[in-house]
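Shown here: the complex without one of its protein chains, the others still in place.
Now for chain A:
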Amino acid sequence: MTDEATPIPDYPFAQPHVLEPPQEWAENRAKCPVAHVRMPSGDVVGLLTGYDEVRTLLADPRFSRNLAREGGARLSNTEDGGMFSRRNPGATDIQEGPGHQRWRRLLSRAFTVKKMEAWRQRIQGMADELVDAMMAGGSPADLRTALALPLPVQVICALLGAPSEDQEKFAYWSEVALTLTKYTQEEVDTAQQAFLDYASDLVEQKRAHPGDDLLSELTLISDSEDGRLSHDELVSTARGLLLAGHETTSNMILKMTALLLAERERYEAVVADPELIRGTVEESLRMDPLAGVGIPRFITEDTEVGGVPVGAGSNLLVNMAAANRDARKFPEPDRFDPLRENNSQHVTFGAGPHFCVGQTLARVELQVVLGTFARRLPGLRLRDKPEELRPRDGVAAGGLQELWVTW
């Protein structure tokens, strides 16, 4: 906790190096379970960096992810306060409680382990085609444009039944939606409207020409007006899936590749032994080097976090990547170990009722990408020195701007 004499530090903290976490995480974890930090909006929130604290908070259904309310902290410097404080039509009821569970169960059926495993082959085909084109274009290549963006866009578009040509539009709308300091309110409003219009048109197309895809299925459910999904909720879900389905995965493909190639023995180990693919993906997710700001919760009742009282009406921010480096959970947390026994217990996908809907899909995509690289590009290397990599600043999701590779 902070007292009057210590100034409240600005957040997000600076990193010593793009692939190395800020020192403040470890200091906070040791000293204060709830550390006060100032967001770019000027609002102060309590930051959680310990594994147990983060997991317990996320798993507690009493606490709300809806910050568009009296007393909700604004994270971004735009007037609307950013992603978590924005009011989107059709998003309120499905955000928590019984409405959320109803919505979540409509989605979960499309993301079961069996359904996702059935996608693996198709994703492999898409990855191979993109790698063919990248190799034909010659070394070096920017992995973002060659694979990290198009692959997740193609996957989520195929799942939803949307055309994937518009990938640069999705990427732009999503990045603007996630602004911390990079975009103005006007840019946010324009991009929001364009993204919603796009999602709305897509739903109309599905209504006119239903196909064998998730969005057609959800449109039918919505049109049956049985109370499971309103029209606005349907459009908001389409937009949300287009955003969540590609942004984080695309980002993570670059971060994983950077982590592995910056200390190349990590990559060489996978080339030598493909059995290490799963563990290497999990360890890359755990050690996510540019994880962004984290996710907030609005505290609706007095509670305690790691022995510190937290009053109703406060706002807490959990940093998943910081929690993933808690030595109480992951001994020698800064050591990359694909054989770490509990490495899939990281909180990169959250925890509790909002645990990432798409995590099985994201894991399959990352495994396919790493497997394809190891098989086809054993000589893959970073073109630039790790300290020259450019972070994507000013965006809540963090990540890299680009990643140039050679082979």
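Keep in mind that, in the parts below, a residue touches a chain if its C-beta (ideal position, glycine included) is under 8 Å from a C-beta of that chain, and two chains touch if they have at least 3 such contacts; residues count from 1.
We adopt the following convention: contacts and distances are computed from a predicted model.
K.L.:
The chain dropped from view, which UniProt name applies: "Spermidine/putrescine ABC transporter ATP-binding subunit", "Ferredoxin", "NADP-reducing hydrogenase subunit HndC" or "Helix-turn-helix transcriptional regulator"?
P.N.:
Cross-referencing UniProt, the chain left out corresponds to "Ferredoxin".
K.L.:
Among A:26, A:44, A:59 or A:194, single out the residue that touches the unshown chain.
P.N.:
Looking across A:26, A:44, A:59 or A:194, the contact with the absent chain belongs to A:59.
K.L.:
Would you mind spotting which of A:36, A:65 or A:104 touches the chain that isn't drawn?
P.N.:
Selected residue, touching the omitted chain: A:104.
K.L.:
From the listed residues A:39, A:202, A:235 or A:351, report the one that touches the chain absent from this view.
P.N.:
A:351
K.L.:
Considering the whole complex rather than only what is displayed, give the residues of chain A touching the chain that is not shown.
P.N.:
59, 104-106, 108-109, 111-114, 116, 342, 344-345, 349-355, 359-360
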